[in-house]
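Every protein chain of the complex appears in place save one, which is left out.
A, B and C are the chain letters, set down in written order, and residue numbers restart from 1 in every chain.
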Amino acid sequence: MTEGLAILTSGGDSAGMNPAVKCAADYAAMRGYKPWLIYNGLRGLIDDKIVESTPQLLSGILHRGGTFLRSSRSQRFFDIEFRRQAFENLQRRGISKLIVIGGDGSFRALNQFYTDFGVPFAGIPATIDNDIAGTDYCLGVDTALNMIRQSVDSIRDTATSFSRAFVIEVMGRHCGYLAMVSALACGAELCLTTEIPYDLEKIGAKLKHEIKHEGRDHIIAIVAEGTKMAEYTTRYINDAIGMEARLTVLGHVQRGGSPTVHDRIMAYKFAIAAVDSLHAGQTNAIMVYRDGTFGNLPIHTVVDSKYQIDPSILRLCAPLCA
Amino acid sequence: MTEGLAILTSGGDSAGMNPAVKCAADYAAMRGYKPWLIYNGLRGLIDDKIVESTPQLLSGILHRGGTFLRSSRSQRFFDIEFRRQAFENLQRRGISKLIVIGGDGSFRALNQFYTDFGVPFAGIPATIDNDIAGTDYCLGVDTALNMIRQSVDSIRDTATSFSRAFVIEVMGRHCGYLAMVSALACGAELCLTTEIPYDLEKIGAKLKHEIKHEGRDHIIAIVAEGTKMAEYTTRYINDAIGMEARLTVLGHVQRGGSPTVHDRIMAYKFAIAAVDSLHAGQTNAIMVYRDGTFGNLPIHTVVDSKYQIDPSILRLCAPLCA
Amino acid sequence: MTEGLAILTSGGDSAGMNPAVKCAADYAAMRGYKPWLIYNGLRGLIDDKIVESTPQLLSGILHRGGTFLRSSRSQRFFDIEFRRQAFENLQRRGISKLIVIGGDGSFRALNQFYTDFGVPFAGIPATIDNDIAGTDYCLGVDTALNMIRQSVDSIRDTATSFSRAFVIEVMGRHCGYLAMVSALACGAELCLTTEIPYDLEKIGAKLKHEIKHEGRDHIIAIVAEGTKMAEYTTRYINDAIGMEARLTVLGHVQRGGSPTVHDRIMAYKFAIAAVDSLHAGQTNAIMVYRDGTFGNLPIHTVVDSKYQIDPSILRLCAPLCA
Partner (left out) sequence: MTEGLAILTSGGDSAGMNPAVKCAADYAAMRGYKPWLIYNGLRGLIDDKIVESTPQLLSGILHRGGTFLRSSRSQRFFDIEFRRQAFENLQRRGISKLIVIGGDGSFRALNQFYTDFGVPFAGIPATIDNDIAGTDYCLGVDTALNMIRQSVDSIRDTATSFSRAFVIEVMGRHCGYLAMVSALACGAELCLTTEIPYDLEKIGAKLKHEIKHEGRDHIIAIVAEGTKMAEYTTRYINDAIGMEARLTVLGHVQRGGSPTVHDRIMAYKFAIAAVDSLHAGQTNAIMVYRDGTFGNLPIHTVVDSKYQIDPSILRLCAPLCA
């Protein structure tokens, strides 16, 4: 029986998961494995939603947002009995290797699964939050950033038409990466994140000066959801700075959209690295992209560290924070 | 001195204002008027932000969202003294006709101005709310609908990846037109507006049945801001229907964006109708598009009536409400 | 046995076909028919690619371009024996009514089929060429126009950066509708179609004057494919007007793309009209949209007449032709 390699997506969905699945399945076949697809994430692993990959199943998915394999969170996977059930599903089909496309939590779950039953996995970091330690990039970030850009460029039309301030809350959980990069890309006047200390008074004074003396007639402020400062900032601009302000919470619009070229190409490279890592006999490595190079790190190095935002982004953003 | 005709945008901005301004200025010149541009809406009319139109000023604006003339609301315009000042600004330049692109409030303001000083205007309905009586279409609606469509299509990627419900609040003030049409266009399962009585219990029962027996795994609900029901609906789906639900308030993203082809062409036709109306000696007519034909109505017919939503849209939407 | 009603798409694909299929199937079921889907157009009708419609088959298709039912042209359908085979496929399933979404050629084919075997059909006009007589609108036109707009707006970036002329050939077969409307919407300086006599010398002289005396630094020319003038115009601008000119043939980019809101809503209304027409016992009627109202016409009125372009579009375009 040809050795089986199964692929699943897990945790929050992000653009780029589909091309990663397709490439991992195709490349695994090239390297001599029989590729399998696990639907519904960890839940499907338990519930046996596992089918052999075929060209038909992988056709027409590259340009779709989200994950056609669907994703989920699963409480049951914390229970050894359900993990055993999952293991038997794999064993029955001769699947001895796993690729999981997702975030920290999914990596930890599969690490426990390995400890229990010895099925090695390779992890591909995929989350729009870009908050996984050890890698400069997680799948889905570029698409999310460009979705935000389109929304902010569109809001700017209204801001410049009407002398208004717009506060835009962007996703990222505790990580300010999306907020910082989109603030820079969209030419925002203000950016609040948890990573850079901010001083609303100081920025406020500067903006008031520009409104009074330099003809400033609109303000775009990007606020990371992790700060929980979006409403306060809106009131602050309205009341203390004195420009009518509106809040837009971008929400799940940021998660969707057809993957950008960057996310598709990164997906291929991560997928190839993951298959190669398993083929080389590595267990539980997380694929990473650092300083322009692909590599991998042991899972503990990844889940026990804290992500660090690119210092050049921090420097560029500093003037928007204080 | 060639008779002057001035153009302003007023009230909330909407896509299509720019092509309307350009076409009105070009066509007014063709009909023998000297075209003028009033910046900053009624405020600019008072503050004398009035410049002669030139090809340079009108160049490169067709594809821009919002209004390059900028818009505003003005308390001062309620004061006869400021209106007198506005009149003198026009008189000094030989401007004897006005075209205003905006909504009900702006039409009323200019009607008062006419009563005071006898400067006739023609009104072009422009608001993404599509809530002006007597016309089937207001400039900006098609662009707003397509902005919403892109957002909802994008959110759907995530909904189908993750078995989730998404409640999306769309604009429209008291009017449910945007909500209904985008719900239909995006294949939503649920649509709440003030125009059609809704029965959450009934829809809830239907959706629960579909979840249990027909494999329904996501819900898209569109809620008009006028209902103030967005948060309640989110909790209802989450708690009573039992599917994890998230709320997205689309906000000002809906106002921006490059005007669609429909908004550009409608802008031209409204603009030509407006110049022709003034040229024919009409005073204070509002341009309207009804049953596929352009015409105009006396301002009182427009501002004293209530808009009516296309009955065929109401019929199509009924199954999404109860 | 419940009476069957089958839906097919035929001829060149256009955006809006998918929502039309979905709505026709759903509404036919509401009116008491069993809806069927015919894949691969007339070819599938012969080859028995006919399946009963299910919610699963119709799920996730609204926002897709093209036609998920696929389309084709079929020589065999001209042969009575293959038509007999097609008829038997329908008869076996109790299908006694057809809805065809496509163009003139498809309507004629099904009219012949009716003459032979008495299976009535309702036709929904769908072609980006907008060249079907008797209707102001064919499904797919709005999406095609907005695809063209995005391309031309993008080319304009380059034109204004570099003092260049761009000639853009757009589709439409013998019809200049796409060319005219996109020329207007994108603010082109020149538009050549077969419907309006053009005078390149005259436009050339005007543009040369503007280049010399008014600072004109770029030219956008839209040429309908039916004129076969795209290459000539490019050389003319380059050599006679003296501005470096480039030709872009937009090609099939114009056919694709997610249907706009307008195409989705028009699709629903056409689909409902088609089911209602069949239900009322009409045979071989073509659904039409004229002067803002939906109705239908006998097939002969449609296929024996020549389409007429909206006179207001012709008037607006005249200055771009001579």
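Please note the rule applied: a contact is a pair of C-beta atoms (placed from the backbone, for glycine too) under 8 Å apart; a residue touches a chain by one contact, two chains touch by 3 or more.
Only a predicted model underlies this, so the values are computations on that prediction, with no experimental measurement involved.
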- Across the complex, visible chains touched by the hidden chain are A, C
- Query: Which is it among A:V51, A:A185, A:A240 or A:A322 that touches the chain not included here?
  - Reply: A:A185
- Kindly state which of the options A:T9, A:S258, A:S277 or A:N296 is in contact with the chain not pictured. A:S258
- Identify the residue among C:T54, C:Q91 or C:S163 that touches the chain left out of the display. C:S163
- For the chain that's not shown, point to the residue among C:T67, C:T127 or C:T193 touching it. C:T67
- Sites on chain A contacted by the missing partner chain, in the whole complex: 22, 55-56, 60, 62-63, 136, 142, 145-146, 148-149, 153, 156, 160, 181-182, 184-187, 214-215, 258, 260-262, 264-265, 268-269, 290-293, 312-313, 316
- Item | Absent-chain interface as seen on chain C, which is shown | 9, 12-13, 15, 64-68, 70-72, 147, 151, 153-163, 166, 246-253, 255-257
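Here, only the chains that are shown with their structure count from here on.
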- Query: Which word fits the touch map of the chains here: line, ring, star, complete or other?
  - Reply: line
- Task: Overlay chain B and chain C by their C-alpha atoms and let me know the rotation angle in degrees, rounded to the nearest 5.
- Result: 180
- Task: For the copies chain A and chain B, give the interface type as same if over half of its residue numbers appear on both sides, and as different if under half do.
- Result: same
- Which pairing of chains gives the most C-beta pairs in contact? A-B
- Averaged-CA centre spacing for the pair chain C and chain B, given as whole angstrom: 28
- Averaging C-alpha coordinates per chain, one finds the centres of chain A and chain B separated by a number of Å equal to 36
- Quick one: which residues in chain C touch 2 or more of the other chains? none
